[in-house]
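The complex is shown incomplete by one protein chain, all other protein chains being positioned as in the whole.
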Amino acid sequence: MSFVFYILSALTVAGALAAVLLKNTVHCALALTVAFAGLALLFLDLHAQFAGFAQILVYIGAVAILVVFAILLTKGSETPKDGVFSKTWLAGLAVAAAVFAVLGWAVLQSTSRLPQDVKAPTVTVQQIGQSLVGRYVLPLEIVAVLLTAAMIGAVIIALHEKEGLQ
Amino acid sequence: MQAAIPFAPQLAVSPIAEILWLIPALPVMAAGVAALLKQSRRKISATLAIGSMSFSLLLSIVAFVHVLTGWAQGFAVREVVNFTWIQVGAASVDLGWVLDPLSAVMLVMVSLVGLLIFIYSTGYMAHDINYTRFFCFLSLFAGAMLGVVIANSSLLLFMCWELVGLTSYLLIGFWYQKPAAAAAAKKAFLTTRIGDVFFLLGIVWLFAQTGTLLFYNHGTGSIESASLSVLLTQPAALGLTAAGAIGLLIFAGAAGKSGQFPLHVWLPDAMEGPTPVSALIHAATMVAAGVYLIARVYPLMQAGALAGGTTMALTVVTWVGAFTAVFAALIAVAQNDIKRILAYSTVSQLGYMMAGLGMGGVAVGMFHLITHAFFKALLFMGAGSVIHGCHDEQDIRRMGGLRSDMPLTFLTYAIGMLALCGFPIFFSGFWSKDGILEAAQHWSVAKAPFYMLVFGALLTAFYMTRQISYVFFGQWRGKKPAHESPAVMTVPLAILAFFAIALGAIGTPVWPWFHDFLEGRATAFDLHGFAEPGLLIVMLTSTVVVLLGLFLGWRLYGDRSPRPEEPDALERAIPPVWAELRDRLYVDEFYGITVIAFYAWWARVADWIDRRVWGGAVTAVASVFALWARLNRFLDTNVVDGSFDKGCDELSVSGGLLARVQTGRVQTYLRILALAVVALAAILIWSSRA
Partner (left out) sequence: MTPLAGYLLVAALLFAIGLAGALTRRNAILVLIGIELMLNAGNLNLIAFWRYGPHPEVLTGMMFAIFSIAVAAAEAAVGLGLVIQIHRHAHTTDLDAMNRMKG
């Protein structure tokens, strides 16, 4: 395992931890951004450049901003009086730990049938474009519909009540 | 008595025999009508009774005359009318009646004495409020007694026998409000019942052995020779044949009705009834029914006797009779109630009759029965007249000097008393008693009965003299002065007194008409009758004894009138004996401590068993049921209901518990989702391990 991998992993995990543990919700959103960045770098490390940049553009550029907006619109910056964690946080932690245990167990105890040394692939954008409209045209269209629907829905949902549905 | 050739039998049924059933039926029908009358209809009740009895007397006389003419023509009359009442397969229940010399004389006696006493009762019971009921019961009794007389079927005999016992109970307890009377009636019924049980056993056994209920039935009857020979071949216990055993059983029934020892205890107590009842039932007729029964079944009693000998049954009859004669006479000496003396005297005379039957045959016993009926009824009715005249006083120590106050009563009473004592020649009792003494003299088994009966005659004379001197001689010791009774009471007395004398004539040894009539022989007036060797000695002995008794009685009592508180003359002489005699030789007390005490104890045991054992069993069963019911309820409430309720509760509780899963919080659902996925994944990974 390369040195870069460890640094990037540590960064990502730290950002994720911070995103979950911090009291101030805005700090959590910012930490999330750090986590997203770390992930993007990991993608780049894995030679998935397009995915990495898409990550930066979409997640950091849109989702994180959206989260911050939501926090601001819902007064999420105010820290609640009786703690940020639910009363039964231990149960939730236990469940998450159990999930990690199972996944880790699956990963570690399985023997890999994959070849060990695999040459790093070179992927051009042209290849990606071609497969998008070629092999994966159907998912592309569906995702387009999905995005349209999501946009419309989000607008409708977020409209003020007294204006009703238009 | 000359032995004659027996008569030829005449069996053709005459018209009078056909309607013989009317003789008992008329009084019974009169009783039936009288039972429906109101208490106020006194005249009608008495008229019915006396009228029906008159008709019965008339018919009885016609029957008697018919038998008499038949006898005079040389026939031995025995006409039977039998019919089948119930037919059960091959066996049949037959009833019937018989007309022969025995039943003819008995019919006349019963109806005549009965009629006289009925007439007497109209005067005696005139002040009684239950006059109507009295005559109803009297008629019923008369009908039943007449039925006993003519019965040819043992079943009919038993039915009428029981009816006689019932009416005796009703009449003894006529004044039922008196506890003593009610108790006496019960005692009479129960004591005779004991005899009747044996009687019934005898009848049933007789029927079982001979196959017929009829006594006489043209050769096939149960006491005719064919059946008797069958009975003689059957052995019974103690060396007896069936004939002897049945005879003894039937005698037990007769002993109960006729007051023989040890079943005599009811007769003295029966004096609680009105005096006409005592006269009719307990002197003349009902108690004579036992003697009549033995006379009727005499062929059975006599079966198996060798010539000149006797049977075990007749021996027992004789001993019991002789013993009773002396026993009762002893007790009579020490009694102070006028009727009680006469009652014990009746018991004693019945003993004479039984002894006469046992030793001398039917005629001897029956002759004494007939004469006794008349003079004893006379004596009782005289006593009734005395009681009536002394304003219902019955203690002889409070009477006296009635010879001048009640002359007619005294005269008739004296005639009756002399007849009872057996005063020689003129009085019927002398001839009838002598017949018995003579038979005892010649008895083959033992001489003791003769001496016992002679001693009894001495005692009879003694106690009758005592009674008469207390009642009619001396001074009047009562409160109010006495008066003579009305004619309706004294006229029957006179009639009976006539018969007490006249009947002697038909049974003397020189002209033994009665004996020949009964036994079916020709009779003639024969002075050589006196020439029989033992006869004159017997007559002399009895005369001496009677005179001795009269003398002793007069010597001790005579014209003296001891005050009631003073001791009796005999008592002064032999105090301990007197006390025992006055207390009736403790027979009643003996019964009290043995039979009655046992019965009371048994009744208590039975009650205890009934309450504890059977009652306990019933209670136990009931409590088992109750327990079962309670268990069921417990199960129902707790187990069934409870389990159901609990189940429902559990269901709702678990429902409530399950509902808590729905917290409404998203994160809870998420956790559960994640957990499920973990589980699924674990399963998949585990199963895919190589």
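Chains: A and B, in written order; residue numbering restarts at 1 for each.
Please note the rule applied: a residue touches a chain if its C-beta (ideal position, glycine included) is under 8 Å from a C-beta of that chain, and two chains touch if they have at least 3 such contacts.
Not measured: the values here are computed from a predicted model.
Contact with the chain that does not appear here is found for just one residue of B:Lys38, B:Lys480 or B:Arg660, B:Arg660. For subunit B, the residues touching the chain absent from view are 659-667, 670-671, 674. Contact between subunit A and the absent chain runs through residues 1-2, 5, 9, 12-13, 16-17, 19-20, 25, 28-29, 32, 35-36, 39, 42-43, 46-48, 50-51, 54-55, 58-59, 62-63, 66-67, 69-71, 73-76, 80, 83-87, 89, 91-93, 95-97, 99-100, 103-104, 107-108, 112, 114-116, 118, 120-121, 123, 127-128, 131-132, 135-136, 139, 143, 146-147, 150-151, 153-155, 157-158, 160-161.
The rule is simple: only the chains that are shown with their structure count from here on.
Measuring from the averaged C-alpha position of subunit A to that of subunit B gives a distance of 132 Å. Taken together, the subunit B residues at the contact with subunit A in this complex read 667, 671, 674-675, 677-678, 681-682, 685, 689-690.
Those residues of subunit A that touch subunit B in the complex are listed here as 86, 91-92, 95-96, 98-99, 101-103, 105-106, 109-111.
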